[in-house]
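Attaching a single structure in structure tokens format; questions to follow.
All protein chains but one are shown at their positions in the complex.
Letters A and B mark the chains in the order given here, with residues in each chain numbered from 1 onward.
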Amino acid sequence: MYDYEDLGSGLYCFRVSSHEHTQMIDITDKIKAIVTASGVREGLCTVFIPHTTAAVTINENADPDVQADFIKEIGKIVPWEDGYRHYEGNSAAHLKSSMMGFSETVILHEGRLLLGTWQGIYFLEYDGSRTRRVYVKILQG
Amino acid sequence: MYDYEDLGSGLYCFRVSSHEHTQMIDITDKIKAIVTASGVREGLCTVFIPHTTAAVTINENADPDVQADFIKEIGKIVPWEDGYRHYEGNSAAHLKSSMMGFSETVILHEGRLLLGTWQGIYFLEYDGSRTRRVYVKILQG
Partner (left out) sequence: MYDYEDLGSGLYCFRVSSHEHTQMIDITDKIKAIVTASGVREGLCTVFIPHTTAAVTINENADPDVQADFIKEIGKIVPWEDGYRHYEGNSAAHLKSSMMGFSETVILHEGRLLLGTWQGIYFLEYDGSRTRRVYVKILQG
């Protein structure tokens, strides 16, 4: 019934499929479901992306224009073509991923993610479309 | 007497008020005070910003010119006006926050933050002036 795998010791894995080359996908609800399933009330939730051309960040989840601006502007800052040497041609995706980061740490409090009102957790696909993995580790403490 | 809230289970919250639109505010001493109050000797200290247009980073705390350069240069990289669609007009603040990150993890050792000699922890306001919240989670281990 669950669309995530429980690997034991508070470690979970799920898959995210993009259908565009560059895409922001809201994964907040998936992570909330995992937090609830873990039963942990206080601690840390670490979201980790085991890829090199995809990343994770937090962003506003209200106006979709924020995401459109986000994708467009980072694409201007790190252009897709810029005389790169890497034979796969996706060096921009590597750099953008490092700039955004491969992990996001959120505090757990009273059994819930301690996110701000407008915060959502986003998977960032920079070289799609692909199916990717996301790891979530719940640490009690 | 304390200017932070103790929410239990090693979780603390305090407020930061900016008085400029874009500002770097040194919060190292506040976090040091919380670490001391927690009584934890070994573990991790996670600083989390529950907003989408403010962030946290580490930077040099010696020469204030570093901060002036930091603010100016990131403002050149992500210009405030650039044909953004988001109706609030603060898309640059969203992107800069994601580039800097919403959390900072510092190791605790012998009851203190294991910071380098020149490192300070900075709250980054990108759409002020406002009063914001900062969460600090102390995890023993």
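Methods note: a residue touches a chain if its C-beta (ideal position, glycine included) is under 8 Å from a C-beta of that chain, and two chains touch if they have at least 3 such contacts.
As the structure is a computational prediction, the values presented were derived from the model and not from experiment.
Undergrad: Considering the whole complex, which of A:Lys72, A:His94, A:Arg112 or A:Arg130 touches the chain not shown?
TA: Checking each option in A:Lys72, A:His94, A:Arg112 or A:Arg130, the one touching the absent chain turns out to be A:His94.
Undergrad: Would you indicate which residue among B:Asp26, B:Glu60 or B:Glu88 is in contact with the undisplayed chain?
TA: Among B:Asp26, B:Glu60 or B:Glu88, only B:Glu60 touches the chain that is not shown.
Undergrad: May I ask you to list the residues on chain A that touch the chain which is not drawn?
TA: 7-11, 44, 46, 48-52, 77-78, 82, 84-88, 91-92, 94-95, 98-99, 101-103, 105, 133, 135, 137, 139-141
Undergrad: Please give every residue of chain B in contact with the chain that is not shown.
TA: So the residues of chain B touching the unseen chain are 41-44, 57-60, 63, 65-66, 68-70, 73-74, 76-77, 99-101, 104-107, 109, 114-119, 139, 141.
Rule of thumb we're sticking to: only the chains that are shown with their structure count from here on.
Undergrad: On C-alpha atoms only, rotate chain A onto chain B and read off the angle in steps of 5 degrees.
TA: The C-alpha superposition of chain A onto chain B needs 120 degrees.
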